[in-house]
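See below for the structure under consideration.
Complex shown without one protein chain; remaining protein chains in place.
After this line comes chain A, so read on.
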Amino acid sequence: MEKFTTLHGIAAPLPLINVDTDMIIPKQFLKTIKREGLGVNLFDEMRYDDDGNEIPGFVLNQPAYRDAEILIAGDNFGCGSSREHAPWAIKDFGIRCIVAPSFADIFYNNCFKNGILPIALPQEQVDKLMADAEKGANARMTVDLERQEITTSEGEVIAFEVDAFRKHCLMEGLDDIGLTMEKSAAIDSYESRAAQSRPWV
């Protein structure tokens, strides 16, 4: 997994609540058997019209935000399905950090597995970052995972929380499966205990 340490880039404002996984990546793009190449279809139905032309008003189609690496959004971001195609599409587009007042549980987990940092902050702070993002491409933010701080284009610093284990995995780019495999003795011993206590499983 790609490491995440610090990020200095353009933040795109998406002031919508309940952005669901069908909005992030509609089902017709779930038929792939690969993880790559979904960025072009990120937010497909908001981004393109019926004929496949870009809708100029959509934030990621605007010249200032085409290279956005951070997304500032509304409450309950990523609700809906468990499709990991959602973070894959976000990552493939080039976005590595999402800030919102809250995230749906499965989407939040999926982000960390893909080198994306989701940051939940109180509404007032998200509002502040939203206003900063609305200034366009010249207003770049910095996200520092080590220090757990976001610095706005004005130099204001906002601290954020992140689970220590997830932070460690993200900063080191660690593969979860490899880590768990190191505990295979514990899994073996659990299985022998369970074979006694719950043999029907």
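What we mean here is this: contacts are C-beta pairs under 8 Å (C-beta built on N, C-alpha and C of every residue); 3 or more make two chains touch, one makes a residue touch a chain; residues count from 1.
Operating definition for what follows: contacts and distances are computed from a predicted model.
Enquirer: Refer to UniProt and select, among "Ferredoxin--NADP+ reductase", "3-isopropylmalate dehydratase large subunit", "Phenylacetic acid degradation protein" or "Sulfate transport system permease protein CysT", the name of the complex member that is left out.
Expert: Missing chain, UniProt protein name: "3-isopropylmalate dehydratase large subunit".
Enquirer: From the list A:40, A:55 or A:194, pick the residue that touches the absent chain.
Expert: Among A:40, A:55 or A:194, only A:194 touches the chain that is not shown.
Enquirer: If you put the missing chain back, which residues of chain A would it touch?
Expert: Touch set of chain A with respect to the missing chain: 15-18, 20, 22-23, 26-28, 30-35, 45, 50, 74-76, 79-84, 87, 102-106, 109-110, 113-114, 163-165, 176-177, 179-181, 183-184, 186-187, 190-191, 194, 198-201.
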